[in-house]
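A single protein chain has been omitted from the complex, and every remaining protein chain is retained in its original position.
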Amino acid sequence: MRKVKNPELWFLVGGLILLGGVFLADHLLNRYLVHILILMGIYSITTVSLNLTNGYTGLFSLGHAAFMAIGAYTSTLLAFPLHLREAYELPLLPAFLGGPEHSWPFFLALLAGGALASLSALLIGLPVLRLRGHYLSVASLGFMVIITTFAKTLRGITRGSMGINAIPSYTNIYWTYLWLFISVYVIWRLVNSRFGRAMLAIREDETAAQALGIYPMKYKLLSFVVGAFFAGVAGGLYAHFTKAIRPLEFSFFLTFQIVTMLVVGGMGTTSGPIVGAISLIALRYVLKPVEEGLQIYGLIELIYATLLIVIMLWRPEGIMGKRYSKIG
Amino acid sequence: MFSLGYFLQQTMNGVILGCIYALLALGMTMVYGILRLINFAHGALITLGAFFTYFVLVRFGFPLVAAIFLVLGFGGLMGLVLDIVAYRKLRGGPEVALLITSLGFYTFIENFMKMVVSPQPYAFKAPSYLTTIFKTSFLTFRTIDIFVIGASVVIMWCFHLFIKKTKMGIAMRATAENLEVASIMGIEINRVISVAFVLGSALAAFTGFMWGAKYGQISYDMGFLTGVKAFVAVVIGGVGSIPGAMVGGFVLGLAEILSTAFLPTSFSEYRDGMVFAILILVLLIKPSGIMGVKEEVRV
Partner (left out) sequence: MWLLKIENLTVKYGVIPAVRNVSLEVQEGQIVALLGANGAGKTTILKTIMGVTRPAEGNIYYQGTNINFFSPPQRVRLGITLVPEGRGIFNRLSVEENLFLGAYHRSDREGIEKDLSRVYSLFPRLQERKEQVAGTLSGGEQQMLALGRGLMSRPILMLLDEPSLGLAPLLVRELYAFITNIRQEGVTILLVEQNATMALKVCDYAYLLETGKVKVQGKADEVQSQEDVKKAYLGG
């Protein structure tokens, strides 16, 4: 089972190497490339989190963008600089969140975004995770629509369809890769524990798992909630990177991108989601000048969709997956 | 505002939207019943049908009857292509694989339209014989309204005859109930599935035409939510039941229009969210839907 003797040590070593790499990148590369690396990191976090629910537990959720939205808006509203709030028509914090004199530090705001996303995952998960495959997918998609509808309508809080701009760019490459490291580690620990084996059993055959005494709901909820947490954090990082967020951005297209990254990279593998995210972001930046130069909007998504179809038809286990490994 | 006239007007709008959903739901449930596949690409056919009709009817001015048959044929052909190129290869595999691939196809077609035709919405100026206005004391309507309702009724009636009386129709019902036994009877399953795709896609393309003509605007992304709502209609009516799909379509159409018509205007933005809230409620309370055919919704 465990081929590596002391995986924790590898993580430590890997983490240090990562830190070193990030440090070098920050000092040696130009801003543009650093930006791309940050975006790759953020998408990696969210793809890794989706891998937990879709890849390992087999719950095909299509509503992941909702958790990113919740994380994005929450962390933005909490961390928005005090002196700008009125100018940008954002509410002051109520007493139980620190009162009108405060705004939250970035790290805590991210945590709060993740926590709120987790909470909503718990709430929506209880009813929805009982449903079988397709129904779960459509219900989770519906959940995403409902969340974006709220984002559009609760104008007092979210500024409606216009969204929020002038978000301070707190996200830098260190934060991003720190969170990527945390998410990969946490999920890795989870998957390689008792919980992980239970999740895999549920993915393969839920009825059989039940016969073995595994109570599926508990594990499904756990993986759903943890996945949502990191998606929420990714959302917060995203908001403080792109400096502006609108409800439109958290649409099905976002979920589709993440799903494609996951499938192309390899569902249910450790490195698959990261490989998928990096490849597709790289591809996007290669194609962007073509799309804008020739004004053929939709090219990037078209290529993404083509990749997804090709992988599904000819190599469903993804780039990093093993052959004959079951999907979903 | 809450006059009889307003109520009738909104009910008519609800019925029309219901007709569109009903036809879409019919197409979806045929495929779902046999393959257990939510064909997300179904929505793409709405967009394709709308744009196809735009070019044929509005730009090139073909006569109505010709346009109708052309769009039906075009839709059917597209459905067949999808079946042969993609879904046939994945048969027998995990359910999720079909779902993911259908998402891929939807996105492909949507972006193809965006790239090749236009990222901006097009105004669908239906020919004047479809937009002639009739004013009565209670109701104002246009020819297109009668057309949609009339065409839908005709199609649903033909479909009913097909599914009940023809050999292929009975074979489809049998295959939807038990695929293995159906093949033992000598039914060619691949052919049955292709028929389901062709018919369903032709219907979807036709609804694209109706949508464009009725609402006057078409865009590359018009099919997605509508396609998913068609599945909501299937669930409401009862998965696996063909009359259920039609009933579900009407219920959804009426619910969507009437709920936003009679709540304060600020609620109109909740329209899409409302549809999915209804879905979640139905799945939790009465997952077998209105016509209550047995189907494991829960694990």
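A and B label the chains in the order they appear, each numbered from 1.
Going forward, contacts are C-beta pairs under 8 Å (C-beta built on N, C-alpha and C of every residue); 3 or more make two chains touch, one makes a residue touch a chain.
Quick caveat: nothing in here was measured; it's all calculated off a predicted structure.
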Practice problem: Check the whole complex and report which displayed chains the hidden chain contacts. | Solution: B
Practice problem: Quick one: say which of B:Val181, B:Leu263 or B:Leu281 touches the chain that got left out. | Solution: B:Val181
Quiz prompt | Chain not shown: contacting residue from B:Ala171, B:Met222, B:Val235 or B:Ile257 | solution = B:Ala171
Exercise. Provide the residue numbers of chain B that touch the chain removed from this figure.
Key: 167, 170-171, 173-174, 177-178, 180-188, 293
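Everything below uses one rule, namely that only the chains that are shown with their structure count from here on.
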Quiz item: In angstrom, rounded to a whole number, how far apart do the mean CA points of chain A and chain B lie?
Solution: 32
Quiz item: Contact residues on chain A for chain B in the complex?
Solution: 58, 60, 62, 127-128, 130-135, 137-139, 141-143, 145-146, 149-150, 152-153, 206-207, 216, 252-253, 256, 259-260, 263, 296-299, 301-302, 304-306, 308-309, 312-313, 316, 326-328
Exercise. Spell out the residues on chain B that touch chain A in their complex, using ranges where they run on.
Key: 36-38, 86, 89-90, 93-97, 99-101, 103-105, 107-108, 110-115, 119, 220, 224-225, 228, 231-232, 235, 266, 269-270, 272-273, 275-277, 279-280, 283-284, 287, 296-299
